[in-house]
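What follows is one structure encoded as structure tokens, with my remarks underneath.
Only a part of the assembly is drawn; its chains keep their places, and the rest are absent.
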Amino acid sequence: MAVVPLLSDAEASAEARGVFDEIRALRGTDHVNNFWRALAHDPALLRATWDRVKTVMRPGALDPLTKEMVYIAVSAANGCGYCAHSHTAAARAKGMTREMHAELLAVIALAMHTNGLASALQVEVDEAFRA
Amino acid sequence: MAVVPLLSDAEASAEARGVFDEIRALRGTDHVNNFWRALAHDPALLRATWDRVKTVMRPGALDPLTKEMVYIAVSAANGCGYCAHSHTAAARAKGMTREMHAELLAVIALAMHTNGLASALQVEVDEAFRA
Amino acid sequence: MAVVPLLSDAEASAEARGVFDEIRALRGTDHVNNFWRALAHDPALLRATWDRVKTVMRPGALDPLTKEMVYIAVSAANGCGYCAHSHTAAARAKGMTREMHAELLAVIALAMHTNGLASALQVEVDEAFRA
């Protein structure tokens, strides 16, 4: 269980329910996932977070699937289990194939590997990268 | 300065120089960046790391630029300064525009934001994500 | 289950039970939480950790509730689920209201957001901050 109870539609404030409705409409599903139900205790934070998700994750110079894969990468590095689950589901819903998932995992693992080495060795930044 | 001296071509072993030459050939540049020169103290680890970079970062189900952006995301979450510098340079060399960089940063920031909330709230994983 | 069995009072050494008794007395509860029962395998580490908790978390220039909120912030950034649970409970016991919790979460999320940007951008420290 989360550190706060998850709010059902009946328990949520009108402001929070308004966000729930937008989530349902945008995603074409009746399911409002637990993250939003936990955030509903603070309708202002719920609204601010959801507005940011809508703005940031829409198509732009990067497509929505690429953005979901970047999201998975950050979540893996931070060890956020909930986030790895929810954004892997989202990436699949947006078309991530098994092959794409496999390559994503390989890049994450490699980045972790070289991050660990660069941090342990404290390699100084090349002048060439500073230009 | 790194915790080990960076090895020049003259100081590196033949095995390490072999990797340096592959880096130069693949990247079409004479510059071998500091990370590899620090790793050259252990030619076996240098070789294993470089072979993995070659294999993982080549085109596949994901294109090389997407992979570099995932790399930047992991590096930012881990706070690896060297890695943020080197992979931002690599992403640019592979075609990352200002607009793409800006959207990448926005996704990283949003993922950090929701990772922090999910971790602080300890939101339990939805059954829908476990299927 | 933890990587070690949790020790009951009967299983714990006299030294560990002494710490359990102090925890009960200071907190005015009979419940000794799992963290301490896991640490009881090493009475010296249990004692050192508990003594530090007693010293650091008592009222001083900062009040105990502020300290618990700082504790939650570190735990969220580190992704420590146990710690988020136990210190959110502790903060509530010390008077954290829903409004305070909501603002705490908003600050954590914002700090994660800007930490991610500063790390991805590798912003150099202003001279003004170094004075």
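Think of it as A, B and C in the order they're written, each chain with its own count starting at 1.
Heads up, the rule we're going with is that a contact is a pair of C-beta atoms (placed from the backbone, for glycine too) under 8 Å apart; a residue touches a chain by one contact, two chains touch by 3 or more.
In this text the structure is predicted, and so the values were computed from the model without any measurement.
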Whole complex: how many copies, 3 being shown?
6
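Throughout what follows, only the chains that are shown with their structure count from here on.
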Chain at the geometric heart of the assembly (C-alpha centres)
A
In whole angstrom, how far does the Cα centroid of subunit B sit from the Cα centroid of subunit C?
33
Averaging C-alpha coordinates per chain, one finds the centres of subunit A and subunit C separated by a number of Å equal to 26
When you check subunit A against every other chain, which residues touch at least two of them?
3-4, 45, 49, 74, 78, 80, 125
Seen from subunit C, its contact residues with subunit A in the complex are 79, 84-85, 88-89, 98, 101-102, 105-106, 109, 116, 122
In their complex, what parts of subunit A are in touch with subunit C?
3-4, 41-42, 44-45, 48-49, 74, 78-80, 125
Under the stated contact criterion, what part of subunit B meets subunit A in this complex?
1-4, 6, 31, 33-35, 38-39, 45, 49, 52-53, 56-57, 60-62, 66-67, 69-71, 73-78, 80-83, 85-89, 97, 99-100, 102-104, 106-108, 110-115, 117-126, 128-130
